[in-house]
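All protein chains but one are shown at their positions in the complex.
So that you can tell them apart, the chains are marked A and B in the order they are listed, and the count of residues begins at 1 in each.
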Amino acid sequence: MTEPIGTPGSVAAPESEAGGWTGAVRRRAVAALPPDKLLPDTQPAYMASWIYVFGVLTLAAFVVVLATGTALAIEGPAWWHTSGFGHYVNSLHLWSVELFMGFMVIHLWGKFFMAAWRGRRALTWITGAVAFLGSVGTAFTGYLVQQNFDSQWIATQAKDGLNSVGIGAYFNVLNFGQMLMWHIVLLPALVGVLVVLHLLMVRHRGIVPPLARPGVAAESAVAEPIETSEPVAGS
Amino acid sequence: MTIGSASSLDAAPVDLNGPGHYLHWGVIQISVANLVVIAVMLLIFVLAIVLPFPKGRGRK
Partner (left out) sequence: MSRRARSAEPDPYSFGSRPYDLVKEFTIALVAVLVLTFALAAVFSSPDEKPLTIATWSTADPGDFTATALSELDATSPTAGYGPPYNTAAEGQKLGPLALANTAGVTHPIDTAQAFVLGPLTSAPHTPQVAAALSTYTAASSTAQAAWTSAYSDALAKANGDPTKVAPGDYGPVPILLAQLLSQAQAGSLDGALLSEGGFYQTDYTLPLLFLADGSNLAAQADADHLSGDQWGMMNETGNFPGQAWLWLYTFWYQISPYNTSVNADALVMGTMAIMVLLFVFVPYIPGLRSIPRLVPVYKLIWRQHYTKQKQDSDRR
């Protein structure tokens, strides 16, 4: 031993145990997502359909939603009622949300018809589904904090649904301050976390292969079939 | 008397303020605006599935 324990290059401990918790987390992360899996520069040949662009379109729209929301946050929630430019920024936020929801639903339709949960990808589906629901909730609180007639009506109506099952006792849609915090802090954070998990899972598992055609053994281009592949009956 | 009034701070080229147009079909009532959004989404979905995808060297 020529160097103190713990410095890079020391040979005191075997590689698989070095670095304590940090080292363990690093090794697990790199094993799950090596760089060329995290940021690949190839894709499976069967990705030959325009339906595949809707995931990235949803993500891009999400970025624009966050950016336009940030712009609104800079001047505060009342700005857009009195400033023409503010009104335009509000319009940017509204239409980026429409695009976000539209692309996300088309992405969802595509993934459903591809049965994209196959091959241990159930969690990818689940995070996507919950992110969708979270987005619906985020949009809902957004409508609540517009501070116009629409907000008044939506709040006084929605309270009945939420009160009927006890949620309204803790989540008061008539409380502008509370709803604003949910809209700009809590729900975007939740959706953001889910989106990140969803993306990491897509990279980790790879894009789901095509369904096997009925009557055909599991699709495989290699000479030796992949182990245990059988047609997935699906039910 | 109508109490609320639309903001007239900026005149958009296509002014969507003003009375909404709605379609009724049995128990279903839907705004033309929503119907257009849904129809466009369905159209895009169908096109995305059906339109040919460039073969060979990827789609860029």
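Following the convention adopted for this analysis, contacts are C-beta pairs under 8 Å (C-beta built on N, C-alpha and C of every residue); 3 or more make two chains touch, one makes a residue touch a chain.
Bear in mind the structure is a predicted one, so any value in this text is a computation, not a measurement.
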Residue numbers in subunit B that touch the chain omitted from display: 1-7, 9-10, 12-22, 27-34, 36-38, 49-50, 53, 55-58, 60
Residue numbers in subunit A that touch the chain omitted from display: 39-46, 48-49, 51, 53, 56-57, 59-61, 63-64, 68, 80-81, 87-88, 90-92, 94-96, 98-99, 101, 105, 110, 112-115, 117-122, 125-126, 129-130, 133, 136, 139-140, 143, 146-153, 155-157, 160-161, 163-170, 172, 174-178, 180, 206-211, 213-214, 218-222, 226-230, 232-235
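Assume only the chains that are shown with their structure count from here on.
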Subunit B to subunit A touching residues, read off their complex: 4, 7, 9-10, 37, 40-41, 44-45, 47-49, 51, 53, 55, 58
Touch list for subunit A against partner subunit B, complex: 43, 48-51, 53-54, 81-84, 87-88, 98, 102, 105-106, 109-110, 149
